[in-house]
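The structure appears right after this line, and notes come after that.
Here the complex is missing a single protein chain, while all its other protein chains stay put.
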Amino acid sequence: MNTTRRDLFKFVGGSVVGALFTPAPWRLITDSALWSENWPGIPRPARGEIRTKFTNCALCPAGCAVRARLVGDQPVALMGVSGHPLSHGTLCPFGLTAHHLPYLPTRLKQGPAKEAAEAVSAAIAKCGPSEQAAVLDLRPGRTASWTYRRAMASVKHGLYLAPPSPLGGSAAFDLQEAKTVLSFGAPLLDGWGTPGNVIAARENFRLIQAEPLESRTASLADLWLPIRPGSEEALAQAIANVLANREPVAPFAALTGLTEQQITSVAEELAHNGPALVLDGGQTPAAMELNRQLGSLGRTIVARRETPVPESWKKAAPVTNLASVPDGSIRVLLIDESAVDGYLSWSTIARKLVRDNPLVVTFAWSRQGYGRYAQFVLPTAVYPEVFDDIPPAIDSVAAAFRIAAPLVAPPAGMVNPSEFIAGLAGLPAADALRQRADAIHKAGRGTLFTYAGAKSAALRDVKPDNFWKALNEGGCWLDAVDEKRRELPILPDTEAPGATESSDEDLPLVAITCETRAAAAPLSPLMSKLYQESNLRLAANHAVLNPVTARACGVAEGARAILQTRCGSAQIEISLDSGVPPGVVKVAAGAGMIDLCGASTPAKVVAA
Amino acid sequence: MKHRGKIVFLAGVLVALGAGWLGFPRAIYQSRPQPVNFSHKVHADKAGSKCEDCHAFREDGTFADIPSLDKCAGCHAAAMGSTVAEKNFIDRYVTPQREPPWASYARQPENVYFSHITHVKLAQVKCERCHGGEGSTDTLRPYQQDRISGYSRDVWRDMKMDDCVACHRQHGLEHSCLDCHK
Amino acid sequence: MFPWNYGFHWGAASYIFLGAFYTVLAVVATTVIFAVFRSRRALAAHETEEIRWHSDFHDLPARDRVCRHVFTGEFKSRECPHAFDCRLCETHAKLIAAHPPQQSDETEEEIFGMSFPVDCLYHRGHAWARPEADGTVTVGLDELGSRLVGAPDAVDLPQPGAIVHANGTAFHIHKREADVRVLSPVDGEVVETGAPGRGWYLKVKPINGQMDMRHLLCGTEIKPWLMREMERLQLALSAEGAAPTLADGGVPVADIAQSYPEADWDAVCGEMFLEP
Amino acid sequence: MTSEKKPGKTARYGMTIDVDRCNGCGACMVACAVENNVPPAHEGATDRKGITWIRVFQVDNGEDYPNRRSAFVPVLCQQCGKDAPCVSVCPQQAVEVDPATGIVGQMPERCLGCRYCMVACPYHARYFNWWDPAWPAGMEKTLNPDVAPRMRGVVEKCNFCHGRWHAAKQLAAANGRAIEAVDYVPACVEACPTRAIQFGDLNRPESAPAQAAKNGASFRLLETIGTEPKIYYRSKKNWVRQISSAPKLGLGKESSRG
Partner (left out) sequence: MDKEFIARGVKRCSTPRFLLWIMPWLALLAFGAYSAGLCLVKGLNQTNMDNRFAFGLWIFLDLTVIALGAGAFFTGFLLYILKLKELSAVINSAVVIGLVCYSGAIAVLMVDVGQPLRAWFTFWYPNVHSMLTEVTFCISCYLTVLAIEYLPILLKNRKLRQVPSFLVFEYELHKLVYVLAGVGTFLSFFHQGSLGGLYGVLRGRPFAFREGFLVWPSTFFLFIVSAAAVGPSFILLTTWLVEKISRKRLARPEVLQLLGRISGLLLSVYVLAKTVDTLIWINRTSPDAGFPAAQYYAWKPFGTWILFAEIVLFGMIPALIMLTPRLRRRTGWLVSAAAMACLGVALNRFVLTVQTLALPTLAFDKFLSYWPSWQETGTFLAVVAYGVLVYSFSFRYLQLFPEERELKAEVQQEEEELPVMAGRY
């Protein structure tokens, strides 16, 4: 019996018919549909006990209180703590997603700690008489900062540097007291100070926002003064003149692009609806002069006491403003980037370095910051892993002490910058936070706020160990409000920032940077919801131009272009918006953009 | 041969029926033994444990599922009896403090939100209603996993979604898919 | 889909929608099953040949399906309703009764130089049938058919004992690229097979006594039919691009296939042997 | 589909969003993504291919500088109360309204990704998973266990944080009672630093959205098409209230962002 093709067909036909009466085909169809629910690549969230932990956010000086939701030991969501005296239950989008930061693909996993230590020691030994070994602390006022100061005091040629700060760290703005706030471009409602505090105070003051662009703050301000870029000082001068019944006003008004009448009414409001407060990004002399004139000092700008430190720490290097260091004098520079408040453009720092072969070591989570210029980049823990304190924010009237207690353990290979720097001077640094907590406890002032029950207790009633424990569970110590706080604060001499040079022929535009937060801090990939999957916030290397300006520059919507400033050039992607003033290019601060242009810089856009 | 075509056709039908009813149900599952030969019966009888003694609820109402090693180690830090199973358990898991990789038969798929407490506490459903006599078995069945869908066999074998729906419908509690799905 | 499916919902919309859906499925399935059933029955009843012819007949151009009574002038135009099976035709019966076919007196008739013996009955597919004295019927290709294929390359004859049906396949002829079946003029059992050289191909014995051959052309019908066939042949040859046409009234050469090498012989034969 | 039986005590969850308070920080958007296991953007994603169950749009009065005024409008599924355009169009009942809560639910496991519902939705509040969900290595540990990650090729959208609803229901059961409307708030509501978004049961007159519904400054998006959304917006600014109606030519053409 030989098989024919016909038999084969019959057999196959029969098995097809037979198969239809078995569960197999139906099961395969169902199973493949089920498989599509969990095919490879779709992760399965871990299940486990849901727990709650409290900590404080270390991403910015606001130090907002955080309630973390954990599955087992893994944080899966961060939220604000309602009823918190400082942060009022608020968390910004950066803080809300901070539990993702340990898993950033760009994160540094290891670094040459030993080699760096040797190189630093060798370089310090080589320092010439007028050369110095400095630590640049991008968030001064921490316990770690005290460690750096102590270390620098005992290191030869040691110098402790801090970036210029608006009120010198010993005064604060009291928004609760203010009735009228005039802000020269300060992002008051967009992450300034302690956002929760600003929002809580917002209903009590009238906000006048003077800035060229309609920022997030400007759009919610009671009055937005669309002034010309760089004319803040002129406006301040004009208002000051109105207040003092002085002439002239008109020429200044012309500079700002506002009418005299607008300026007069603002001045009157400031004068008659007090207490008033004048803010700007860096507290320029003009703004401070206005505050003086309006009597804000002692009312809305008040002195703040220091958070106590152990007596033995007082022998420390002084805080030196980076601006006051002579150029070309620093041979060794250690930059602590692990906690960043304001990103300085590299050119301001580079100027201070010696010409020949300076040594720059940076402590950072990634290579994207100053690591681009440093010889050694040492990896540090990121926020939900770090064990660090957060100095009080600029709008915190009372001193405060709170610790960012780690929610997850840092991976192996991380370098603790304060231990590294203390090690250079042979100081022990391990339990500095505990020592400081004990010093605070010893001072005995103020209250301890514990989150679990949203309770406040007088510090006097708390035992030292319990205080330490409470701090590690996210508690917050708040200084007692000083009766003498109405005293005039002692303010540092603020020097005018390099006044915006009048724009020259070849750089006809003014570049204004926004989204500065995104430039420095690590960002959760979920922030792409704001920067990429919507255009709520301007993404890095994107620029917005008025259509008229764009036409003049020969660029179109979506085009790639080159932004040029005196410091260099970068590629940007253009979008058009007739709400941007002509002659202005609004750029997002991305990696490198801060180095290119400050708050507002002459610039030029050419088609790529 | 007159009926040759028919016979060949029928042979095809029979082969397919055989493969589909006998071979396929076996082939579709991947079998894996449980890490420890645990006897519910022994624990219920000798230790007098009730289900909720080990399979407890937490304060927030979540179900603690299979107890962790701590719970076992509470009694079994050292051998209590003389069974091989217990000795293996202690040697392999208790002493090195390693969680046994239990495979949960009734673990619901990722897209199902099953709340034990609403069923047990609010609706007074007995464990046996869904888990059958699992609590009085002497050995643990091997864990069987569908090779394609990856789901445990027992999620679907004894109780399908239709059974959930039938009971919910009976009690007027069937409102939407998202009642149980997430 | 089904009431036992999760999510099924009784309601007017589902009645209408699913009602229509199942009705459609049922109608389509019934149609197909019915067709399968009928075809199985037809196969079992050995109606394949009949169906093949009916199918072929359906595909013939309208002008090739004319009734034989058009040749005799009884109709101006009429399409055969019975696929050339006049035995079923009441009209034919009536017309025959009215005018019985006239027998030509000559024994051999010459038409266009071809011999069409009067003792033969002719099928529209160019086969003749001659009742023999022993009760059998001899079947062969008529002169036009023979000249068309000339000396065939091959002939597939049925085995003795095979059954042939009127209008079914009698035998196959291969010539050049053509492969045509010749329709059987009669029903019956093949008792003997001939060959091209012997002038006949089959000897057929009627299955139940009498052989009914009412459907075959005879007598005076033959000439007008043949004239029409000559026209068709001319048309077929010219349509296939065989340049020289038959001279009007000319006599076809003995081996047309050989004479028209450019012709699509398959098409020509198909046309003439009624196999579209 | 749902059973005919109406539950004894039904809720109609809704929201009120005070546009005048929204500062466009985006906390709601990321909190939503964290809560609902929405993956971060694929490198090819744009604002038109991303997944944002709630999305804050920057709207403006259509004027040029310096008369331009902007406002921020969070748009999420409007939880239509009547004739929800997405429900009836789904060919396989993957979209349904929960009669107990009024939440328009989307079942990703049932969805085959035909995207008809997205075409139907005038609020563009439905999102398609164009890519397989992917998190950087290790980050999948941070996923919320109460919400299942969706697979590629299905549509998803806001469901008023159903995972939280489940958890609240379970917690209520632990306390021996059924869930109440006040037992939970969605993640965006909790995360909003300015308290611009408030959540509640429209069937309770004292709830924030029920109060807002009566407020003269309140409006809903595209009320004229008759879908009865349960998200009430409000603003004291006249031009902001205009966004409830149909688009006008030229308005926000070049500048609408968000």
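By letter and in written order, the chains are A, B, C and D; residue numbering begins at 1 in each of them.
The criterion applied here is as follows: a residue touches a chain if its C-beta (ideal position, glycine included) is under 8 Å from a C-beta of that chain, and two chains touch if they have at least 3 such contacts.
Given the structure is predicted, the values throughout are model-derived calculations rather than measurements.
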Neighbouring shown chains of the undisplayed chain, as defined at the top: A, C, D
Hidden partner chain, touching residue among C:3, C:61 or C:100: C:61
Residue among D:13, D:65 or D:123 touching the omitted chain: D:123
Absent-chain interface as seen on subunit A, which is shown: 29, 32-33, 35-36
Touch residues of subunit D, complete complex, unshown partner: 1, 42, 44, 46, 48-50, 57, 59, 73, 75, 83, 85, 88-93, 110-116, 118-124, 126-132, 151-155, 221-227, 242-249, 251-253, 256, 258
Touch list for subunit C against the chain that is not drawn: 1, 5-7, 9, 11, 13-14, 16-18, 20-21, 24-25, 27-28, 31-32, 34-36, 38-39, 42-43, 47-48, 51-52, 54-55, 59, 61-63, 177, 235-236, 238-239, 264, 266-267, 270-271, 275-276
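Throughout what follows, only the chains that are shown with their structure count from here on.
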Between subunit C and subunit A, distance of the C-alpha-averaged centres to the nearest whole Å: 96
Between subunit D and subunit A, distance of the C-alpha-averaged centres to the nearest whole Å: 30
Computed distance of Cα centres, subunit C from subunit B, in Å: 73
Sites on subunit B at which at least two other chains make contact: 60, 62, 110-111
Residues within subunit C bordering two or more other chains: none
Residue numbers on subunit B that touch subunit A, as the complex places them: 4-5, 8-17, 19-21, 24-25, 28, 58, 60, 62, 64-65, 109-111, 146, 148-151
Interface residues, subunit B side, partner subunit D - complex: 57, 59-62, 110-111, 113, 115, 117-118, 121-122, 169, 172-179, 181-182
Subunit C residues touching subunit B - in the complex, by the definition given at the top: 6
